[in-house]
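Note that this complex is displayed minus one protein chain, with the remaining chains in position.
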Amino acid sequence: MAARARTILGLGVAALAVAGLAVFALVFRPLAPPEQPVPFSHAIHAGDLALDCRFCHWAVETAPHAGMPDMETCAGCHWPVATRPVPERLAWVRVAKLPDHAYFDHSVHVAADIACASCHGQVAGMERTRAPDRPWTMLFCLDCHRARQTPIHGAGRLTNCHACHR
Amino acid sequence: MPATGEAMNGTVSRRAVLKGLAAAGLAGCGDEASRLSIPYADQPEGITPGVPAWYATAMEFQGYAQPVLAESHMGRPTKLEGNPDSPWARGATDAFTQAACAILYDPQRSLAIRPGDWAGFTRVVMGVPAGGLRILTGTVTSPTLARQLAALTEAGARWHVHEPVGRETMMRASRLAFGRVVDTHLLLESCRVVVVVDDDLLGPGPDQVRRVRGWAEARRHGQPRLMVAEPTLSTTGAVAQDRLAVAGRRLPLLVEAIAAELGLGARRPGLTEAEKDWASAAALALGVNPGRGVLTVGAPLPAESLALAHAVNQAVGNTGRTVVHTEPVAVVPRDGEDSFRALVEDMAAGSVEAVLILDGNPVYTAPADLDFRSALVRVPLKIHAGLFDDETAALCDWHVPLAHALEEWTDLRAPDGTATIVQPLIDPVFGARRRHEILAAVMGESGAEARRIVMDTWRPFLGEPFEPLWRRVLHEGVVPGTEAQVARVTASARRLASPIADADGLELVFRPDPTVWDGRYAPIAWLQELPKPLTKLTWDAVAAIAPMLAARLGIADGDVVEIAAAGRTITAPAWSLPGQAGDTVTLFLGYGRQRVALPGAGGYDAYRLRLADSPWVLGGAGLRRTGAHVELATTQPHRHLHGHEELLSPQPEPAEPPSLYPDWDYPRFAWGMVIDLDLCVGCNACVVACQAENNIPVVGKSEVARGREMHWLRVDVYHDDDGATHFAPIPCMHCEKAPCEMGCPVNATVHGPDGLNQMIYNRCIGTRTCSSYCPYKVRRFNFFDYAAIQPDTHRYLRNPDVTVRANGVMEKCTYCVQRIRRAQIEARAEERPVADGSFTTACAQACPSRAIVFGDLNDPRSRVAALRGDPRHFAMLAHLGTRPRTTYLARIRES
Amino acid sequence: MARHPILPPRQDYAMVTAEVADVAHNPVIRRRWWLAMAAAVPLVVAFLASTGLLFWLGTGVWGINIPVNWGLAIINTVWWVGIGHAGTLISSLLLLMGEGWRNSLNRFAEAMTLFAATMAGLFPILHLGRPELFYWNFPIPSTFGVWPQFRSPLAWDFFSFVSYVLVSLAFWYVGMIPDLATLRDRSTGAAKAVYGALALGWRGSAVHWARWRQAYLGIAAAAFHLVISVHSGVAMLFAGGPIPGWHTTIFPPYFVLGAVFSGFAVVIMLAIGLRTAFRLAPLITMRHLDILGRLLLATGLLTLYAYLADAFHAWYSGDSYEIRTLLDRVGGEYAWSAWTAVTLNFGAIQLLWWRRPRRSQAVLFLAGLSVAAGMWFERYMLVVSGLYRDYLPSAWHTYDATLWEWLLFAGTGGVFVVLFLLFARWLPMVSIFEVKEELERRG
Partner (left out) sequence: MFCLLAEFATHHQLREAARAAHRDGYSRVDAYSPFPVEGLAEDLGFTEDRVPWLTFLGGVAGAAATLFIQWWANVVDYPINVGGRPLAAWPAFLFPSFEVGTLWAVLAAAIGMLVMNGLPGGGHPLLRFEAFHLATDDKFFLAILADDPRFDEAATRRFLEDLGAEGIWEVPP
């Protein structure tokens, strides 16, 4: 009978382990690049043409948000497109997302000489834009915030909660 | 069952449904919003994602400008701040102005013109012969509106004015004293003595910001004496050093006594000892301070008394120094004080073919004895234009949704006359119409554009080159050279007020409500839940009676009483208010609305007892208990200090116990706040500013009654044993040795390197230990999903830089950390230090008396650091060793 | 003096075994069991309903507010965990002191402890604004890299509650293994399989017994320390904040005494219930009740001393807020809770100075009931009157529990009873082998 008990116990543990793995896989699955309204390639623009990120993401040095290029910016180069009527609504599917309770300001990070790629990954190589390989967990942010001498808060590590949460 | 948020008529089930809906809605839209990123087709100038744009404009209060800078996030107005360039506002605002954005997005605003469309409306109004047209407005200071009205009058139409809290008495008094209408401005800042007879100088009103600032400046530089005689406790009475509670009918006698004492051959009336003492003290004070004092008499008194006061001020040499008369800022209608009565009589006589009621609700606010309602229905064509489809709109043939000031193109003048061009931050949200376009349509110029109409007004004034000058006045929000011209007038022979007979029975005293005013703000949940300065009541109006009277009649707070006067009766919840004159009952206007009222709001309709001839005082009233009782929601059930005077004053050394622990050092910044209790007049501007800045939800009457209001900043009011009243704004103290932080098991509230007591909503699991441990009880808890029961439209009102708190988390004042961060980031970008005063918290920014000072204690030159050295400086409950960063300057108590 | 023997004469091992093990098979007892069950199940439904609504809408369904943001939930937690303490105390302390008479009481006392501690552990989780996140109290690595704040009494209580429940479980189970073996060897079929699995193959080997004894004494020693520390921790939850009426060093001993006091009260009630309902009079004798009565009186007097000492501290501190709270407790809005506590706690037990009342089941039961209720009111007084008026008069606000709080409280009572009935039905509610040991010791 004790033998039976042990079998039941074993099965239970096994089931738990499987469930755990499933959850883990769901949380940390590598995000596939989503379908975009226009087959835009960072590989061509940022890679081959070596455009500066700021050429399109114009607000990144001055604003919390990096800013998305308006269609006039696209038309500036794609002149044949410009002759055609420009769609009045172009809805990109975001790949870079932070939870609402985390306040990230691009300008100050750029000012602190943090390369775009250090968070966004090698976008210049992406045919289809996808989320960075490392998920943006709090630990991801802490990697730098623990290390860096911070220009804003002076002494030491920028690990105080109000740095990002309000 | 817990009923929550009647603001959104919630019972639990109702709440739950709402919650469900909201959840669904938010999820759907929220997802959409965060899933997609939609750039502009053509990026407009001056819009940077995540960086608010600021525009200079003005809000409107009783026709007067309240100049502001409006913050706009991606085209959404979210917050207003006083315009620092306006000589009248100097950067401050009152509570109503802080609530303006909430009005803009109010879900009850009328959505559509009815019964037809705009074209149909223009066709109808063009058919009206100008001769038969009457236009009814509130007070008008707008030059453009005046221009249009003049044109219409030219064409034969007649313009009338109705303002429930009107200036008729002042105008009448001005005619008596000077033979014509002038405005009277009090330069409180240069006063040594201010004698007030029933005039709530520092209370809510179109000129509150300037007067409170003046008073505060006077207090800073000296100890001006404020002497008040009034029937019911007002803000002014609360901060007075020498206050006499006396019935309204006795007040004219006091004025005469003062005049007599100062040698103006008035009769010496029979006064009681107390009255005599007060009057002679006042007269003496005025006499020994020639040119440095003010005698001001309020609208409730007869015009003769006001005129007498003009004479007194002139006699003691105040006129021209502390009392300045100017040409009227508000345009005076043809019939002057009797403008409204004239209209009603003509309507009743059937001689009016069409009436256009532009932004007003006379059906609700007209004095009962005029019977406006039945007069109105006799008018063949009735047109109403207003923000809400209200009682008046219901009786009119046409209703046109009116644009909110944030949607308007117009111009307004502040009480000192300086004009502001009102520019829209947003197109009319609910298909509303701008007032100048409506009038233009009446004049047959449909399709005229408000912006053009306003520009046409100013072209001659600004001159050439017009465009750059126009841009400049728009950008600065003030038109230079528009302040009211000083009027050289002298008070002529005086006629004394005919004494009011001592009618037996009680005396009714009418007052505008401190948070919903004359009722125009009754639909606004923010202002309904804003605690009234002296009672801390929310969602309700009471009939205030003297504690002794309450004791004599055995009336408890909340007992419903029946009040009868002049053959009409109303029932109202009673409330005993310290400082109320013995045989008077104070009734507050603004409640008992029939339409667009909020479900939670209680109160009664005081207009039903109001008479046209004596709108402020009414004798011979009766009062009796009905036996009924209603629950009143006050945020401060205990308004007595219970002998704890030490809470509001410095403690004998050593105030603070020694600490076992080494001190933390705050290397870069050490944010702190000092609040001067001597300057606070409890006006609530800070409370609403905080609510607007920090996405603070409204929870509804029953939740407030349960002690669950969410305001991060509260203004405590206390009465002490010697009858004095004290105000004390209480934000989070940001203690350096914070007990709350010790209680949290998950590091959800901790200390920052700049000394902020941080609250991390997304880490909070809701043990509420922090609040249990907080000696100041400044923390607020989301007992329900309050964010989800806010009106859907209020989502546009939210400050994107502040987290919307979830169900079950604690929240509290953060010293507006989002502003601190922005200032630090901007300073970093421009590689300069964060200068003192370059930014401040929402509460400090709004405060008209500048009683709240915020800054960096590490900066020895900062104002806050300087104030910490003041001998009046103290920390509340210092003996607990919490080391608060928010500290106080004690009130100065004379004698 | 003529004492009743702890156990009546002419008992032999087999009879003992039968008396305990065969309870389940007696038809009369079964009927009583089902009646008790029928009474308790509706309360379980109430528990589920009130918990469901709480999770759906939020803590707002309770009457709590600012300042009184702790209400019945915390009161009940302190009350339940207090009750739990007597069980452990009887089992451990008396075992260590070699008090043989405990052997008839310890088993169900431990069960009571276990279930009471479980109920106590439920409330702190239910009362959270976001109960699903309670595990953040535990130092587990996470993607946000933040740890618990170990200075907080709540963190302490989290550890102590977890330890306490697990230790009580271990103590109870280890002590029960030999009896489970007995049941295994007397039963057949499925029951035999289950008892067999639970008995872990126990066969009463001398060496096993020897090691078992070493372990059992070790566990007892540890458990005894928990009795002291756990409720001290609970006391810290209040003493940790700078709140008048809370912030005092006497709280830990004060709480521990009160806890044991209330615990003995419930043990008495259960003992009387068992010996009458389940016919265990031969094993749980009048002598047991007599001893329990004395203990109740003694712990009661100690608690009374704590009350007086607390009041004295408040007065002696000279702190105006402390004194105001003290006066408010005896004369203020919630004075009723204070006076009810004093009356119920120290009124009935005065009868226990005399032997005759101590020998009357009715008197003892009512005394126990009175104390159990009294101690609940004491906690009400401590929590509510501490919070509703602390420092700034502007923040004062009263508190009234809502229907849902009362239902939840009653509900946990129901869950407790159901658990206890299941235990009484399926497990040996008196320690068979320890009674035999006692018999043997007395020859």
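Quick notes
As written, the chains take the letters A, B and C, and residue 1 is the first residue of each chain.
By our rule, a contact is a pair of C-beta atoms (placed from the backbone, for glycine too) under 8 Å apart; a residue touches a chain by one contact, two chains touch by 3 or more.
These numbers were taken from a predicted model, which means no experiment stands behind them.
Considering the full assembly, C:A222 is the residue among C:L53, C:A222 or C:A298 that touches the omitted chain.
Set against the missing chain, the residues C:I64, C:V167 or C:L344 yield one that touches it, C:V167. Residue in contact with the omitted chain (choice from C:V41, C:L96 or C:L200): C:L200. Within the set C:D12, C:E132 or C:D400, the residue that contacts the chain not displayed is C:D12. With the whole complex as reference, residues 661-664, 735-742, 747, 750-753, 883 of chain B touch the missing chain.
Although one chain is not shown, part of chain C still touches it, namely residues 12-14, 17, 139, 145-151, 155-156, 159-160, 162-164, 166-167, 170-171, 173-174, 178, 181-182, 184-186, 196-197, 200-215, 218-219, 222-223, 225-226, 229-230, 233, 236, 433-434, 436-437, 440.
Just so we're on the same page, only the chains that are shown with their structure count from here on.
Our note on geometry: chain A versus chain B, Cα centroid distance of 45 Å, whole angstroms. Chain B and chain C have CA centres that are 57 Å apart. For the pair chain A and chain C, the distance between mean C-alpha positions equals 52 Å. Multi-chain contact residues, meaning those touching two or more other chains, occur in chain B at positions 750, 763.
By the touch criterion given at the top, residues 56-61, 63-70, 124, 127-131, 133-134, 136-137, 144, 146-149, 151-155, 158, 237, 240-243, 320, 387, 390-398, 402-403 of chain C touch chain B in their complex. Contact residues of chain B toward chain C in the complex are 1-2, 4, 12, 15-16, 19, 636-642, 644, 647, 703, 706-708, 714, 716-718, 728, 730, 739, 741-747, 750, 763-769, 771-773, 775-777, 779-785, 806-810, 876-877, 880, 882.
Of all the residues in chain B, the ones that touch chain A in their complex are 34-43, 48-51, 667-668, 750, 752-754, 756, 758, 760-763, 801-804, 814, 817-818, 821, 824-825, 828-829.
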